[in-house]
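Here the complex is missing a single protein chain, while all its other protein chains stay put.
For reference, chains read A, B, C, D and E in written order, and residue numbers begin at 1 within each chain.
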Amino acid sequence: MRRVRVNGFVCKDTKDVKADDFFLAANLDKPRDTTVSKVGSNVTLINVMRIPGLNTLGISLARIDYAPQGENPPHTHPHATEILTVLEGTLYVGFVTSNQNNVNKLFTKTLNKGDVFVFPEGLIHFQFNPHPDKPAVALAALSSQNPGAITIANAVFGSKPPISDDVLAKAFQVEKKTVDWLQAQFWGDN
Amino acid sequence: MRRVRVNGFVCKDTKDVKADDFFLAANLDKPRDTTVSKVGSNVTLINVMRIPGLNTLGISLARIDYAPQGENPPHTHPHATEILTVLEGTLYVGFVTSNQNNVNKLFTKTLNKGDVFVFPEGLIHFQFNPHPDKPAVALAALSSQNPGAITIANAVFGSKPPISDDVLAKAFQVEKKTVDWLQAQFWGDN
Amino acid sequence: MRRVRVNGFVCKDTKDVKADDFFLAANLDKPRDTTVSKVGSNVTLINVMRIPGLNTLGISLARIDYAPQGENPPHTHPHATEILTVLEGTLYVGFVTSNQNNVNKLFTKTLNKGDVFVFPEGLIHFQFNPHPDKPAVALAALSSQNPGAITIANAVFGSKPPISDDVLAKAFQVEKKTVDWLQAQFWGDN
Amino acid sequence: MRRVRVNGFVCKDTKDVKADDFFLAANLDKPRDTTVSKVGSNVTLINVMRIPGLNTLGISLARIDYAPQGENPPHTHPHATEILTVLEGTLYVGFVTSNQNNVNKLFTKTLNKGDVFVFPEGLIHFQFNPHPDKPAVALAALSSQNPGAITIANAVFGSKPPISDDVLAKAFQVEKKTVDWLQAQFWGDN
Amino acid sequence: MRRVRVNGFVCKDTKDVKADDFFLAANLDKPRDTTVSKVGSNVTLINVMRIPGLNTLGISLARIDYAPQGENPPHTHPHATEILTVLEGTLYVGFVTSNQNNVNKLFTKTLNKGDVFVFPEGLIHFQFNPHPDKPAVALAALSSQNPGAITIANAVFGSKPPISDDVLAKAFQVEKKTVDWLQAQFWGDN
Partner (left out) sequence: MRRVRVNGFVCKDTKDVKADDFFLAANLDKPRDTTVSKVGSNVTLINVMRIPGLNTLGISLARIDYAPQGENPPHTHPHATEILTVLEGTLYVGFVTSNQNNVNKLFTKTLNKGDVFVFPEGLIHFQFNPHPDKPAVALAALSSQNPGAITIANAVFGSKPPISDDVLAKAFQVEKKTVDWLQAQFWGDN
């Protein structure tokens, strides 16, 4: 049987809705493995794909684990602002403005446990755990039930198929062989 | 000098914006005093009034501390959905639907540490710590930079000036003296 | 045959749309029976379920009949502002603000025939006919094609299943037996 | 002292808001004079300019009086859907679709007292009282706190300064002298 | 097989999306035949019906060709603002305000190649090529993926079925026989 979808997700008949549609035993209190990525972080996103009742409600939640010197690398959320608080450890965080007002101005802060920071919608931002041997953990909320993420390095150098090295060499003002080498790093990596 | 406001909050000139406009040393990791309210809870809301950079961005964050058998009593957020995760302890949570589809149907769940629950925008909801002697803590995000809260009992029985006891006696199907007694409990309490 | 729905309502092919999709012989000029409810009122709501062409258009209309000393008891519309004019009789009306600016401040007015009043979106409000033996009638418009209503007393004390009396006793600062008695009044009543 | 405006209207400090900001003694029960216009109608619009508390709330109300054979002539509301009910008399009403789906298809209905009709946002619509000697009255709600109206004949033939008769002669496929004559009818008339 | 639609258009599974869904070989550089309409213009609209990937994205593009003394006659876009630049020739353009602030005030400008003009959402506007023997071309963008157009003369005098001549005679302050004659011009013309 086919089912009608809103925003790409299946809509239940209201009489079939139950408390479990708004619930997830997410174990957000448990550490995640940060060795799974080359950048030393692991994002556990609780979005509409995991809690169907979030559909159309415009919010989601994420736990982010950072290895020592691990990071959530520069990325954007096309349709979501992020507010983050540090649960464990320390984070060096920042975002870069667009070309409208303050051309590519970087705003940074070092956050300790209990601090709160905001990354405005659409801007490139990152979090980095500067500590040489202690992990860090953050809890973040996003203003979309399905916030995408565009990880800059991966989207630019790891797209499938790859972006022409003519385009990237000129954009990054490097030689094509440098672009080719960068693309090789991200190939098969997404 | 007068300053221009958007949504009631002062707008800075973009050239004067700084990282601190997106930051708060909120100590969200520290327990709050839950004896300050009769219901045994304490909500620390990080909204646009505390982080000016949140203005227009549609999100906020809150830490909620619950005494043993304390509660965040039935309330609504007129313009915000809430997503909550339990940091410590156990919570019995629920919301009631409107009269549209499932007339006043109650959805509840008992949440343990790391679990996640969603309270859809505008619906009456609550969280209760059932444990006789352990506190509980939750972190919640709301889909508004300035989510109001309407605490039902206080708004209905504790408004200033009070709602006519004719109105409330009929609404709650009790005698006026019961209404008068309830109003006395909430007077001076908000 | 299955039909595609938008906002839960069936969408017609535009070539099949006809004037009747925007029309209702609603008899809004005729008095309704106000003895059907314990609170002495009767709301006739003309929403998208009754006029399919209203879908997505963000407006609806209602006739409200009030018995002498009848009321439309404290309730909220989660997603709609209401503007009301008195067609017959007199109404004592009011709304209570949220905890943001004026904590639980009550705004009231006595309305005569031809007067207009506005109840802002999401706030608890009511209308009461203070006259001992004359009925009243109002016409109201709401800024949603499907405005839900949350009748406070019914949602809090009449939900199915009932909210735990632990939660309600603490919220309303009464004994559990008072809660149990109130819940009994609303059981089977919605 | 200068005052800050939102949507062009003055915003009060929330502490200065009072019930009268949401109220108007509009006498909507009283007949209006329909001889003031050449088309035999009189629209009493209760919008944000008359009730300041309506600002940003997206709704307004109107009483419309029609002389015998009077009309509310073809017009559009650029940003509002209208829902209307007949209080007195009979109305022949209609709207014309755009060129998207049903090219310029006319939908009409004859409405009696208590009937309800919807005019979707942006479409050209009208109401006409066909009765030779009885007036009619309608109450209408619009999905904007400040719904403009573009009365077609007046905007096209009565603009100040007038639209070039080259443009109008070709658009209406008439001779320029016919346009000039039409423009003369509307001059000084708005 | 039935397919789910959003805003009336078929949604593809994201895995089936391809570059062609965002592309059209539209030949927008090629002149169009302006003799096909009585008003001497031809609008080539690139909307969601021609580029499926535009769905929900809120923008479209149009090339408009004008014969010498041809025009895009007075019309409205119910849900879109238009920004236009002249590619070839000269255009006399204008729009008329609603009755809110500047009652039916006409704003006009003569545009040369490379000039830009804005027609705000919902207002009646037109473009006219005043040159006796040179064509003109414009490129326009609209803030909707499916902007409707209501051509005033055609909607008012050419609707199917026709609007009652009682209504139009009064609205345009002409005799019924003039209305009938106008309606005859537009019959079968849309």
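Here is the rule we use: contacts are C-beta pairs under 8 Å (C-beta built on N, C-alpha and C of every residue); 3 or more make two chains touch, one makes a residue touch a chain.
This structure is a prediction, so every number in the text was calculated from the model and none was measured.
For subunit A, the residues touching the absent chain in the complete assembly are 38-40, 69-71, 73-74, 76, 78-79, 92, 94, 96, 98-100, 103-106, 121-124, 126, 128, 130, 146, 148-164, 166-168, 170-174, 182, 185-186, 190. By the touch criterion stated above, the residues of subunit E touching the omitted chain are 14-15, 17-20, 22-30, 46, 51, 53-54, 57-61, 81-83, 85-87, 94-95, 101-102, 107-109, 111-121, 139, 141-143.
Just so we're on the same page, only the chains that are shown with their structure count from here on.
The most distant chain from subunit D, with centres taken as the mean of CA atoms, is A.
When the contact pairs of B-C are matched by residue number against D-E, C-D or A-B, over half are shared only with D-E. Each chain gets a centre from the mean of its Cα atoms; for subunit C and subunit E, those two points are 42 Å apart. Each chain gets a centre from the mean of its Cα atoms; for subunit D and subunit E, those two points are 23 Å apart.
Centres computed as Cα averages put subunit B at a distance of 49 Å from subunit E. Looking at subunit E, one finds that residues 2, 4 touch two or more other chains.
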